[in-house]
Structures are given as structure tokens and as C-alpha cells.
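Removed: one protein chain of the complex. Kept in place: all other protein chains.
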Amino acid sequence: MRIGVFVCQCGTNIASTVDTERVAEEAKKLPDVVYATTYMYTCSEPGQQEIQRAINEYNLQGVVVAACSPRMHEPTFRRAVEKAGLNRYMFEMANIREHVSWVSNDREANTKKAIELVRMAVAKLRFNQPLFPSRVAINKRVMVIGGGVAGIQAALDCADAGLQVVLVERKASIGGKMAQLDKTFPTIDCSSCILGPKMVDVSQKENIVLHAYSEVESVSGYVGNFTVKIRKKATYVDWKACTGCGACMEKCPSRKVPDEFNEGLSVTRAINIPFPQAIPKKATINSKYCLHFTKGKCGVCAKICPAKAIRYDMTDEVITEEVGAIIVATGYDLFDPSVYGEYGAGHYRDVITGIQYERILSASGPFGGHIKRPSDGKEPKDVVFIACVGSRDASVGRPYCSGVCCMYIAKQAILTKDHIPDSRCYVFYMDIRSPGKNYDEFVRRAQEEYGVQYIRGRVGKIYPKGDRLVVQGMDTLLGIQIEVEADLVVLATGIEASKGARELAEKLHISYDQYGFFMENHPKLRPVETNTAGIYLAGVCQGPKDIPASVAQGSAAAAKVLALFARDTIETSPQVASVNERACIACGKCIEVCPYGAIRWKELKGGIRKAEVLTTVCQGCGLCNATCPPKAIQLQHATDNQILAEIEELCA
Amino acid sequence: MLREIAYYPGCSVEGTAKEFDESVREICKALGVSLREIPDWNCCGSTPAHIYDPLLSAALSGRNLAIAESMGFDKVMTPCPGCLKALKGALEVFHDPSKKEDFLNILGMPFKGQIRAISIVQFLIEDVGLAEIERNVVFPLDGVTVVPYYGCILTRPPGFAQFDDPEQPTSMDRLLESIGATVPHFPFKTECCGATYGVLRKDIVGRLTGRILEMARDLGADAIAVACPLCQQNLDLRQGQVERYRKDSFQIPVVYITQMIGLALGIEPRKLGLHRLVVKPNFLLKMSHGRREGFVEKELT
Partner (left out) sequence: MERLRNLALNQTFDESFIRRVEEESGQQISKCYQCGNCSASCNYTFVYDYPVNQIMRLIQLGQKAAVLSSRSIWLCAACTACSTRCPCNIEVTRVMEVLRVMSLEEGFVSIKDVEIFYKEFLNSVKLFGRVFETGLLPIVNLRTGRFTNDMELASKVFKARKLHLLPSIIKGRKDVSAIFNRFESWRREKITNES
């Protein structure tokens, strides 16, 4: 075999701690290596041209590049050798940057290790075979999981481009957290006014299928060909018949159901439409509180529904959707502040969370948009906001910043002054994070124009005094302890991963970090892609962010899907398992261990069966190869012989 | 059921906290617990020793632990949270590889460190159990509102105390409820009362203890239950000083949790040391039944 070795200097990244000239010299001495050289920036255009030139001039049949990590530039060099006429799998990379030059400053040891890695790469290359990818058809339908603003944006963008969209939302209505907000910063736009039209668009566009009150049950398949089972939960109301008139809600006798949309500040009926602008505007029965289900009585809603839409005998329905790509936009939950015993651990009714205050401020909220204390309904005069509750706090396992609280506190303080002109607002903060467009000016406005008193320091304790609350905090700028008597205290609770996020990630085979936020492929360069081909992320499920960023990511994810669907077929990697039928003893162990269900039985003549790999499903994990007793199944481009060649070279 | 436990009384119970020791002994007798006082125990050193060096306090406390260990005990109970902190501190020093050798040299006694230290409250909850106490109640504290004041170090910091909750503990609440008392939500359960500053700084105790008394009064408390000799001293013995400092009047009796339990178990008030309280326990007048008549006539009227 005729092999060429190219040792990259990568500027000083490699050359400063590795003697690249010597590496090339030693490489030249290896059997089969007919050409070896060093180059400053091999991945650059002239660098790639140098490789192509050498392939032609020296009739190379295989190329080794000793440079950065293959995760960085393997695709680059594969394309380069392919342009020069070689099969792209007749190429190996030795990582002498992330694994050598960036690890140590010991030039001698580094050079020695680099030489060894090059020898190993050459040894493997000798066993490489040309491989050829397959092409599969793409199902140009996209599924969006999550109907918050990010998911809505993604769905609309995909639909506008003519794609078929399936939107799955686990609550009875789409809209997510944004639908619960009163106004949005920094423009003080009414949240439902700007979100509402988008929600209506989702329901009216012909190419969007909306499955609300539904959850993803299982996912199988691969990019271009996913099969998703969705559980449509029983609403006990036939949504095809229901007109959303609300007559059932008026007459339902079960009135003490905690209203989730109003964050427990008010009650609703057992049969209910979540909020006036709900999409779909359909009723759902909460069987835990419905008298028919708990006591076998009532049945009023069935009697009075003009559309005869009530179906007490409804059961969950599991349906199957086939799609080519999935966008995950499942949003977030808010931190539960009852772990803070010093703030009353949920015992004081007038110590509420940011989202609860948002509902109080909202005209469609529990008090019709009048700010009232939950305890006695009186209008508060002194309102204290406490920042960083469950954020930037290692002691409760949330060391990160939630990014939006500084802004929503300023907004809520401004709105409080609008509603109650003689009110006094205080904000206890550690830092102000207001990086967006017009954000800092907004926070300054709160202080300069609206007279909101910002006090720099945390709050140690909240305790009752009569029917008011005393907030005992610190002003670190002055170095004095400050006590503020308040009528209402708003805890700006932070963002945490959505309930069920981790379980969903496991179904999708995507990763999540220690907080449950889904992992992007690259934090800077690929924020909406995951490590799983065909699955994209949008919105807060990927990490705390504000509405503009969530909307942007929704559109970005849609763009990625559109790029994926721009062709009719996609290439699948040939680095998959392959069965040598003559060696296969039909024990079936590979079929059992394959996590992707990519191996099946193939019936041959005479009743004999052998294992067969579904090349488009196989993800190239190699578990079958490791398990197979006679080693009949081999992972292409990482066969036993290839790996053993590397090991033997190293041990020689 | 005879439970046996090593008992470390601590110096304050010989003087100003005498009734704490008395009531602990009485209720243990009634609940079938055999208290084995560590023979010839010495002062744990407490805060003063600790500031010279944690090793001094560790060694002084260590002597008591070593004696208990040599008697075959794996647990020692003490009513004073300050002593508990010192005893636990000794164990922490013993288990610290960088300090163990010096500790043992200064201690000068064999010690294996196979002993735990707990408070009387923890002992009642975990070793005796609420069910057992409830079973033995003869005179429940019906109609008596008792505010539970835990003090600042019984349950804090959580990693060191390893008992109950540092902000909203419930052990004393549950003990009081099991003897029939009404226990309101008390926001200052673990806020410091002023500790040893009663002697030197009347302003500190006036403010901190005063806050506790004021909140208890606002909650309609008939009594405050405590589990620390220093807290009891500040809240009871110095209640007059606090009243003068704040130009206010509280007149709330401050009783040890063990005295409360003892009353419910039907033990005579004198045996529980209730006659030693400076602010008289007038809530006894509220209790609908007996064993208190002789006491009430003599001490309260």
C-alpha cells in the first residue's frame, strides 16, 4: 500500500510542544509510507491542496493526517482526499493536539507519543477498506414537541415553508409559560396579544396537526425516518364536537379545583377550559376532582352540553406519527421556593412567586387584574421583590443564573407602580443582568422614573408582624442590615428543567446536563442541534433564555430542518455493523444487545438463519461486535483487525 | 422497656439550669430510661476553650467521651446544646487525620472514637419515640398554647447538627403536640437569643431575646418551651432585664421541654423544678386537671 503522512504544525498549537519535523522523519521510515511531510495549517485551502497534490504525484492509496481531533476536522480531510480520487475511508487521523500538544509541555515525551500515534494510524490504515454510504428517503414531515413560544415559532416557520408539521403539547392548550405572562419586557407588550395570533395561526394552518393534551410515548428510527408513538390522554370530551362554549364550566358543581393556570391562586371547575385564549378552545375533565369519576354521581355537564360532547368512557389513545425530523421545545418549570425555610417555606400566603404575581397582574388572572394580597384581598402598598431565589445558589443545587429574573422583576415593579401609583417597590438584588437590546435602559427606568428602590444584598429572613411581613436583608453597599415592612413579597424564582425532561431525553436518545437541560451539539457553534441526527432543540429546554432568544432558536431549528429536507434522500454513514454470514453461528446475542433494534434474523434456504444488520438503523456503537462469540459481526471502519493492528503497533 | 444511655449533664445544670437536669431525670425515669451519668465528668470547655484552639475544647470534651466509651457506651446524651457542640467537635477533630495525633496526645487517654453524641430532644424523638410518650400522657396540656423555641445551634448548621431542619424544625413541635399542647407557627424558632452576652451586653440580649418574647406574646403564647440552658436563662432569668430595656412587659413563663413533658406525664411540678422558674408558670392554672393543686396554691397565687 502507498501511504502519505502529513504532520500538521497548527501554527504553534502543535509545533510549540511537539517536534513535528522529527515525527514526519520517523513516519517516512515506516513500511508502506512513501511520503511524509509537515505543514503549517493543513486544514487551510493550500494545506488541503498539498494533500491532493501529493496523492496524485505519489499515487497514494491512503492518507494519514497527524493534527487536531477528528471531531474537529475529520470531515474536512475526508472531503479533501475524496476530491483527489480516494475513497474517504482510506484516511486516518492521529490526534496530536488535544491528546498530545495541549496536554503537556514536555517536548520529548510529546514527540515520542506523537510518533507512536502516527505509527498506530498507519497500522490501522493498512487494514482499511473503501466504504460506501447508503442513501435513504426522507420523510418530509416534522414533529415539534412542546407548544410554547419556541415550539410555536418552529412549527409556523416549518409550515410556512410548506412542510407537514405535527405539534405535540402535553397541556390542554398551547402557549406555555408565555401565555401565563401579563406583559413582556422591555416593551411592556401584552403577552397574550402578541402570542395569541401565533397560537391561532397554529390552529388554522392546514399543514399543522395539533395534538394537545398528548405526550410522546416512544421514539424509534433514525434521521429522516422516525416513528413516534403519541399518547393522546383522555379528556373525556369529544374535541371534534366541543365548541368551547363553556356552558359545562358554568354548571359544574365541583368548584374547588386548584387552578393550575393561575398557579393555585384561584379555583376552577373539574371540567374546564384553561384560559380564554386557549388553543384548542376545548373543555377537559380533571378526573381527580370530577364527581362522576370520584363518586359515581353528577353528570351535569353531559346533560347540558349543547353539542353532546361529553364522553365519560373515553380512554387514552396511542397513535403513531412518522416524521423525518423532531424539534424539541419542551420549555421549563419554575423553582419551588418552599425549600427556603427562612422565607416561610410556603407558609405565608403573601410570600408569592414571580409567576404567581404575573397572574395577579394579569387581567385574566385570579383578581381580574387588580393587585390584591392573597391573604386578605387588600391592595398592597409596599411590595418587596427578592432576586435570585433558586438561582446562583449552590446550596440548593442551582448555581446557574436564570437570566430573565432581573428583567421580570423590573417589569413587575414598573407595572405595580402603574396599577397602584402610591405604592412603594423594593428590590433586593445581588447583580443586575440586563444584556439584551434596551434591557439595561429598562432597568434604569424602573429606578429613575418609577422610583423603585433597589437594595444591593440578599434577604436573610422574612417574618410576620401583625398582618404584614418584615423582610430582613442586607445593603452591602452601605454595610448595614435593612428591614423593610412589606404587604407583599415576590420571590423571583429561577428556571429549572421541565418535569419529565430527562425521561423524554432518554426516549429520544439525546443528552442532558446535570440540571436536566438538553445538550446542544456545540455550545457556541451548534446551539440548536443535538448529538442525535435529525433531532433539534429550541427554547428554554436547552437552557435559560428570554423570549427573543427562544423565538430565534425556534426559527433556527426550523431552518435546520428545512436544510435537512432540502434534498430528497440523505446519506447514511457506512460505519455500521456487517455480518459475515459464514462465520455467524445464529446465537442471536447481537440481536439481544443492540440498543437500536438494528439487527434482525435473515432466513436462508434450508431453514438456516443468520443475523442481518439494518444498515440505516445501525448507529455504529459496536456493542454487537464486542458481544459476538465468533466475531462474525464486525463494525466497519473499526473492525477487530483494525483495532488489533493499532494495539500491536503500540506494544511493539 | 429499659433503655440505657450515657448522660452528660454539663456545668450549667449544677447551677442556673438545675431544673433542666431535674426534669430530664424525672421523665427518663417515667419513660423507662436508665440514665448513666458519666462518672466524674468535667466541663466540656464550650466556647471559651474553643477560641484558644479547637483542640483544647476537643480534649476537654474528649475526656468525657473516652470515659463513656470505656464504659461500653456507643451513644451519649446531653441536654445542653453547647456541650453537644463541644462533644461533636471533639469527634470531628478525632476523625480529622491532620489533627488526630495531637488530639490524642493532649487528651492523654485511650479513645477509639466509636461513640456518638445526641441532644435530649433527639433522644426523645429517635430513641424513645413520640408514640411511647403519647402512650404515657395522663394530663394533656389541653388549651395551653406553647411556642417552641429551639435555639440557634440545636439544629444548625445542618451538616454538623444532622438533626431536624435548620429553619423550620419540627421535633419540639411534635413533642409538644404529642402531649396535647397547641403549637402555633413560630417564625423565630432558631434565631439566636443573645447567648452568653447576658452578662456583658444587656443591649444584645434586650434586642434578641426581646424579639422572641414579643413574637411569642403576639402569638398568644401561654408559655415558651426551650431546650437550652442559656436560652432559658436569657428568656426567664433575664426577662425582667429585657422588659426594662424594651420598656415593655411580657410575663411569659419559659419552661424546659422536658418539664412540659413531665407535667403531661403526671409528674409533680416540684419534682420537675417548676418552682425554680423566675417567671411563674401561670399556665398551670389553665390546665383542667391535677397534681398541680398543691403547687398552684403555694407558688402561683
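Just so it is clear, A and B label the chains in written order, and each chain counts residues from 1 on its own.
One rule holds in what follows: a contact is a pair of C-beta atoms (placed from the backbone, for glycine too) under 8 Å apart; a residue touches a chain by one contact, two chains touch by 3 or more.
Computed from a prediction, not measured in an experiment: that's the story for all the values here.
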Q: Write out, one label after another, the shown chains that touch the chain missing from the document.
A: A, B
Q. Quick one: which of B:Glu4, B:Asp74, B:Glu126 or B:Asp203 touches the chain that's been left out?
A. B:Asp203
Q. Which residue among A:Arg311, A:Arg458, A:Lys507 or A:Arg526 touches the omitted chain?
A. A:Arg458
Q: Extract the touching residues of subunit A with respect to the undisplayed chain.
A: 342, 388, 392-396, 430, 456-461, 472-476, 479-481
(Q) Take the complete complex as the reference. Which residues in subunit B touch the chain that isn't displayed? (A) 11-12, 14-19, 40-43, 45-56, 59-60, 63, 102, 105-109, 152-153, 156-160, 166-167, 190-192, 194-197, 199-201, 203-204, 207-208, 237-238, 240-241, 275-278
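One rule holds for everything that comes next: only the chains that are shown with their structure count from here on.
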Q. Once you find the CA centre of subunit A and the CA centre of subunit B, what distance in Å lies between them?
A. 52
Q: Note which residues of subunit B are touching subunit A in the complex, please.
A: 165-168, 185, 187-188, 191, 215, 218
Q.
Applying the document's contact rule, which stretches of subunit A touch subunit B when the two form their complex?
A. 340-342, 344-345, 347, 461, 463-464, 466
